[in-house]
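Some notes on the structure that comes next.
One protein chain omitted, others in place.
Letters A and B mark the chains in the order given here, with residues in each chain numbered from 1 onward.
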Amino acid sequence: MLQSFLQYLDSNVTLTPGAAGNYLWATVYVVVVIVGVSLAVLSMNWIERKALAHMQVRLGPMRVGPHGLLQPFADAIKLLVKEDIMPDGADKLVFWLAPVVIVITAWTTFLVVPFGPAHAITDMNIGVLFMLGVSSLSVLGIVMAGWASNSSYPLMGSLRSSAQMISYEVAMGLAVISAILMTGLNDTGIYFHHAVASAFPGVGTLSMIGIVQAQAEQGTWFVFKFFPFGLMAFVIFAIAMVAETNRAPFDLPEAESELVAGFHTEYSGFRWSLFMLAEYSGMLAVSSIAVTLWLGGWLRPFATWHGPRITIPHYWQGGALDFASSLLPAVVLFLLALVCFVGVVRMPKIPVFRIQMLGLAAFGGLLGFIGLVLLAPPVRDRIQDIFWFTFKLAVFMYLYIWYRATFPRYRFDQLMKVGWKVLLPVALGVLIVTAIVGVLR
Amino acid sequence: MSLAPILRKIFFVDLLKGLSVTFQYQDPKEIYTEQYPLERPAIAGRYRGLPRLNVNPDTRETLCIACDLCALACPEHLIVVKSERNAATKRKEVIAWAIDVSRCMFCGLCEDACPTDCLELSQDYEFATYSRDFILSRERLEKGSEPTVYKK
Partner (left out) sequence: MTQPASTSPNTGDRTFLDSTEMVLNMGPQHPSTHGVLRVILKLDGEKVLGTECVIGYLHRGVEKIAENRTYAMFTPYVDRMDYVASVSNGLGYCLAIEKLLNTEAPLRAQYIRVIMTELNRLASHMVWLGTHALDIGAMTPLFYTFRDREEILKIFEKYCGARLTTHAFRIGGCIYEAYEGMEQEILKYCDFLEPKIDEYEQLLTTNRIWLERTKGVGVINGEDCIALGVTGPVLRASGVKWDLRKAQPYSSYEKFDFEIPTGPNGDTYDRYMVRIAEMRQSVRIIRQAVAGLPEGPIMAKIPKVLKPPVGEVYVSIEAPKGELGYFVVSDGTTQPYRVRVRPPSFVNLQALDKMVRGQLVADVVAVIGTLDIVLGEVDR
């Protein structure tokens, strides 16, 4: 009995994505990714409030936990215990269904996001297409939310929001195509796990893992390929993805100082938190497309340089640069722990602050402990790819916050004009030129 | 058309300039928040806060000479001064002095009118209460406020 159970757990575990042979492991992977995304959203909430505040010469949350670290939890609890209000005359089923649809589409896109060559839930051979398609489904959820609210302002806001999102998806798609074109320029045409591709050199791939491997094999991130056209495609995608996720400077449908307050006006409490969750997850999803397609996914910078070979007994055998980069996750965590301890030292020495000091010191200790764990060889080798991918995602999240702090917002007609009259022709032009340059090479 | 504006437009120079400004302000030295009540603001000497009746520091006697000028000066007629003629010294002495601070706009006209240094608008700005006793008597005004010191 026990034997067969252990066999069930063991046998079908492989390290190849999409080959989690039994339902248990597939569920585990899915749950791990969803929990990871939720944790990322929670920390994004804190980082956004603190970073935005610091850019605005103020402090942000400071009270709810040392330096406001428990603020996201306080917000989550508050939203959970709020009264659930449904507007009179709202379509009950659609009203309930809209946030569910949006969250499900936002999370489903993470099925194919590769955190490493073997660290994805699955690896579809149409990965990018799947991500773009499923994220387009969220527009349906937005229209449902606006419609079900039975009020003209959410309806107008949801229609504007959906118009904005589908307009910028066109430019996004064209930019994505020009990146996909570059995957087919590989000399060897051999991909891990894609035996078919090896038989046809010069064939590109839509698989997310395949795209990063193409960048690895071509030895360059696609943002630097065919300079400046790779960069232009990346910039177009970076602008379009900000508009896609309804963030500043394209956040007119959500802005409070405009007349229409947006599609989620009538939602409060937990339902609204689902919208917020979906918005941040959407930001993470499109950022992961950008990171995978142009910024080399899980590859570290200068992945082809290994440095002189060094040997540390029982610990490392390989290139020096690889060694330095393998220590980087632990170093980052140690630095964060150091920042926590500096914060502890600088806290006011008043008895009431003692618990905050203890909390912050404990948090710093936890970060340091995780850093130590990351130094152990088995963990260290596996964590490399995940670390670089997450780091690049974090850079994009910071850019989102930076844009929100700096730029005024576009009026709706100007927003649509930028999407259709500026981004679309430029994306089309870049695509054509990339194709020509690719053929000529 | 000259090249520079086109290049500035293509390379997002204007947007980058704005981004650099907000980036620089992340320096912790730039933070302008005062974490009240731990860090209290420095109040100027001339600040017009809650009124206070000063007493002679040596004799602890009030400096008020019951001239009623403050009551006449107040735009909202909030001050009431009750005085009595002391037969011995042939001078008026103040018995009761009250002001209604719920309507006071802290304009300082009473302070300007007082010929002695008795009535003064102090630096007190923390006089919110839980009860509705807005009419402050002479004892309260001579004692001043004792605000709760919050250590959090």
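Odds and ends about this structure:
Quick note on the criterion: a contact is a pair of C-beta atoms (placed from the backbone, for glycine too) under 8 Å apart; a residue touches a chain by one contact, two chains touch by 3 or more.
What you see is a predicted model; the values in this text were computed from it and never measured.
Touch with the chain that is not drawn comes from one residue among A:Pro313, A:Pro351, A:Pro378 or A:Pro408, which is A:Pro408. Although one chain is not drawn, the whole complex shows that of B:Leu15, B:Leu38 or B:Ile95 it is B:Leu15 that touches it. Residues 9, 13-15, 17-18, 20-22, 25, 32, 43-48, 73-75, 105-109, 112, 121 are the ones on subunit B that touch the missing chain. Although one chain is not shown, part of subunit A still touches it, namely residues 55-58, 152-153, 248-249, 251-252, 255-259, 261, 404-414.
Here is the rule we go by: only the chains that are shown with their structure count from here on.
The part of subunit A that touches subunit B in the complex is made up of residues 51, 54-59, 62, 348, 350-353, 402-403, 405-407.
For subunit B in complex with subunit A, the residues that touch the partner chain are 15, 18-19, 21-23, 25-26, 28, 30-33, 35, 38, 151-152.
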